[in-house]
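Note sheet for the following structure.
Complex shown without one protein chain; remaining protein chains in place.
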């Protein structure tokens, strides 16, 4: 069987006797390949490759680094079908959705092409008399990224172009569940002219991760995944003195106000709740209806609209969404539905154990709608990460805000309304990092930055966009004076 | 005896039966007061006061918050003599130096007055068709500052104005060795119109610090102190999920090139090495001379110039520098000199146990010059934090750079040269966060940011200046669309 | 009788045999003083003073320049009553309104205090290999401001603090109708520590203006006034090679949508239309009601609310607004009302020739409301600059937008609505530089920039705020390379 290796110094590395793990094709339930799991030595090889490449890469001008990304963008566009196929096969998402993911990744590449502008420091003539001062944003060295299964292309591209265009070298540990997209990206970057060692990919599990977190050559760690792991990563990386941004889980609520445009709510919620089977940290998993009337209308509308939804294999673009990532995850999602039912919620549309003809062993859960959910239910408190939309009914926007603000997570949120004042009040008072007004998936575009609040993000800088540049650089401030005249020693604190 | 209390909700708090610690007057060696040491309860009171004040303070417009700082600046200028006296008495630095410190703090206040400009977010019309997106920089909530003895006014002012102008509320734990300046600042801010609870001061030791680091209401921690404590603070705050910037120790080298202007070198080194008795994290404590000739000239020149230096009590502005902070620290500094001597260095000017007439019990060490220091000596590897200048002689700038780049710390550094190419090479290749060219104390001005590299700073954002604003705010990104027309649900990742 | 002179090199200058002009007190109709009108020689003296002061002033660090403005702000606040009295007496506006004007001016001073941040250039390391480049924003030299009667303090303060903090020196020609406020400002700046010659004030008319426009030492001209004069200033200054920003007239419309909050509309329109007797370039002079019902409600509501309005002398804070600037202007305003009436509009509330007891010779016009105005009326096309609110009724927002977009002017505009989509549509499609949503006087705050579109502004940069900094500086870009190695001559265009 095919073994998926690592990418170190522009070579595919598969060590003998390496531990491996099965890579499934969720649409069929079959094992597609084995992925090698890097041990500490292999991970250190990748770090060493990156460390060696850094000495030269940091001296390349920002414009030249950016030009490799211009070329990389071209290659991504030319190879979008191949890459989407890799994603669909190993992740299970439908090809149209895989291409959407790639497109979002390309947008970060486009942003990183602007590096010469983004890396400008600040210059002040005469901070004191004939003394100048300026800032320079230097690369950190070797930085690491640890990315989740749900966006095998987009999330690595949130990190890699930003990090390398700043002059860093990179070690990526992608999800071992769908590793092929990351390797393909590495090859495209090589083809675009990236020098060897600047980007390395190690597949692996805890051993690889722990090596990255503890190796003193790794200067910074970016992580996207679940909150417990994010918290562990943040603690461990920080304990080793590294800078770290660790993005965790989410429970994204939409408030549906009585004046909302119902058609827009229903249409956009379908995609936001069930797209990619809900395996998105920005998935809209809770709708909070304000007023009994809107609650009823929304349930009825969704129920009807969901009849048209098709779950199925990744390669059929008529499907709306595909299989979950694994059998275990499928069972986990269904257990959440069971739990909601048991605790008194109303399963309006039940997607458990759907029949997908020809793909009976795929890891499918159908679109599920649950009404009358309450904040104390286990299924409400957890991040389900499946095609499950829960509805909570409240009487006022104040109640809705309390729900959101008291939840552990604060990633994304949205309000549906036509009223400017209501929208402003919501945006101002909601405790979440990414807020939509009539936009259920308010993922910031590449030239803004992505990140949540509360336990959805550990660290201070968001990912990609302006914050991404700041995260991947360290500030050096130079103060310069050229001597013409003599003067006396100054013993007091000099005040400029 | 006078007991120095805490400042909580605009009141001086001294609890009965509180633990206390002596506050010395280093110039005389006498105990001037006792300072109360906050227990966990008192610290939590301060946090609670800040938490309560936050609800209102965050809603005040940036301009109104800034106007309190405009007034605060006026008050600092009006009260500079009183404040300098408090600093001098408890810290030992000479009044002219205390005023310099205050002036540097005022500059941060001036910068923070520009909050309406500094807090601007970014607005994009049409991130997608008729979809807008913008960022808002929100305050974090309660933030804490833990500050060192050596700048009892300046370092608190690196944090407080930045944090509060962003809409946060603050708990300061200043050094228990010289706590009065911080309390005076708190009163001036009250007088300037700061609402109660926005700034609170708790004096204390490990118990107060541990409470600040573990209390879940504290959102962020800024620390300035020694590297071992900085590392502990960074680990512990991060382990509790907080954002943290922790600034540690330094060993700042100056490279003296053969073409340097010798008069400028000598004059500026005197202040940079011995000012404030070397108790500055930006003190210039190592001179690296390039070429034998410059080594000899510098030693001879310094030796002669140091004859004029006067160490003595804080209130005499004719003195160049004053006592060290404590008897223990005096012994520690002298032990470093002993060690250098024992390990083969040449004590050119010996400041051990100076006689300061009338102040025989003060904690004085005179200006000390040590030649022929080598990188393996204990005194070279340590941060001495006393009026001790060590000289290392090398043959080339490359050797000098290796010294600096291999040292544990990377705070400040400087080169003395007349040559543009040499300066550029140095700035480009030196591993330090703050770099001077013919400027031995390259402390960034308030509108740039302060911070070192390597083990001199843990975290990603520097302190005050643009980074300070980013550290004290969290980013919220809003994406807004108003509905006019209907459209179909989108199941793919939307690409704008 | 008192003669108001010029302010040149920190001295009040009154030349013998100077032409003079009466300065009226509009509240009483009496002549309060004579103002000297500068001839070409006197104006050139002011320019020469500024030119001489520039040599030193440009070398002062931005921080030190800013500190004079910090002090100036204190002085403005301390002297607000005196300054308001000067404004009220010569302009006629009520003291509460004069203080509002001063406060707006102070805000620009506050913004200019941030000069060290605002004047930062951009630094790029490695535009080419080991080649650096950065920008520096240098002052222009002598710049001139020509300001209108309606804001004798605020408009000069839109220019002066911005220009001088950038390192320029300034010659102000304020309105000869109310010159005293500008002279008072000059004295406060002197008191704040501004070196002599940095700010000079010449009173005068066309002769002074023409001298400023043609003297080759004047590098830039800022003008605020009526459109015909603005156009003349722009042409003439440009023909002499100067940079110029010339702000002209306005006809600011508010669209009142059927869903608008009527109370807010009425309350805010009263101030926006009649405050300062409508002598504001941001006065709201046309209300466009959408739908017959809102038209009727608005007319009825305004009619009733206007009964409470009091017009009278400046010193009585119970008055809502005061006299117009001159007898001629009063007649002009009334002629516009006559014309509207003659052309078929309905004078709902008639403020012509009001009786103001005790001030029978003051230049008063009462608040006037005119219904059923049409776009072809003369009174609609002109800028009336009096307390006259005209109402046009339309059926759709599209019609309302066409009205605004086809008008000659494009200064400010506003929409009243509760609907987010309506507001966004309006903001996106309206042709005006300053747009309010439920804000009838959308004057940008000091840290944004002020300026209209179409024939309301000639030039490319708006006034004050970020554009103000750019207007008052010229960009210098330095590219620097230090030589270490030899290389061959490059004959092609070098590409970095």
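Think of it as A, B and C in the order they're written, each chain with its own count starting at 1.
Here is the rule we go by: a residue touches a chain if its C-beta (ideal position, glycine included) is under 8 Å from a C-beta of that chain, and two chains touch if they have at least 3 such contacts.
Everything numeric here is computed off the predicted structure, so don't read it as measured data.
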Open item on the list: Using the touch definition from the top, which of C:3, C:31, C:239 or C:398 touches the missing chain?
Closed with: C:239
Open item on the list: So one chain is hidden, and I want to know which residue out of C:9, C:214 or C:264 touches that hidden chain in the complete assembly.
Closed with: C:264
TODO: Decide which residue listed in A:83, A:220, A:233 or A:445 touches the omitted chain of the complex.
DONE: A:445
TODO: Looking beyond the chains shown, say which of C:116, C:275, C:312 or C:362 touches the absent one.
DONE: C:275
TODO: Specify the residue from the set C:7, C:321 or C:380 that touches the hidden chain.
DONE: C:321
Open item on the list: Suppose we count only contacts with the excluded chain; which residues of chain A make the list?
Closed with: 63, 66-67, 70, 73-74, 107, 110-111, 113-114, 116-118, 120, 125, 130, 132, 420-421, 424-425, 428, 445-447, 480, 482-484
Task: Residues belonging to chain C that touch the chain removed from view - done: 94, 96-97, 99-101, 103-104, 107, 122, 124, 127-128, 131, 133, 135-136, 154, 220, 231, 234-235, 238-239, 241, 243-244, 261, 263-264, 266-271, 274-276, 305, 320-321, 418, 423, 427, 432-439, 441-445, 447-451, 453, 455, 458-462, 466-467, 470-471, 474-483, 486-496
- [ ] Could I get the residues of chain B that touch the absent chain, sorted low to high?
- [x] 59, 61-63, 116, 119-129, 134-136, 417-421, 423, 437, 496
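Note that only the chains that are shown with their structure count from here on.
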- [ ] Please work out the Cα centroid separation of chain B and chain C, and write it as a whole number of Å.
- [x] 44
Task: Geometric centre distance via CA averages, chain B-chain A, whole Å - done: 36
Task: Shared-contact residues (touching 2 or more other chains) in chain A - done: 122, 124, 127-128, 135-136, 418, 423, 437, 496
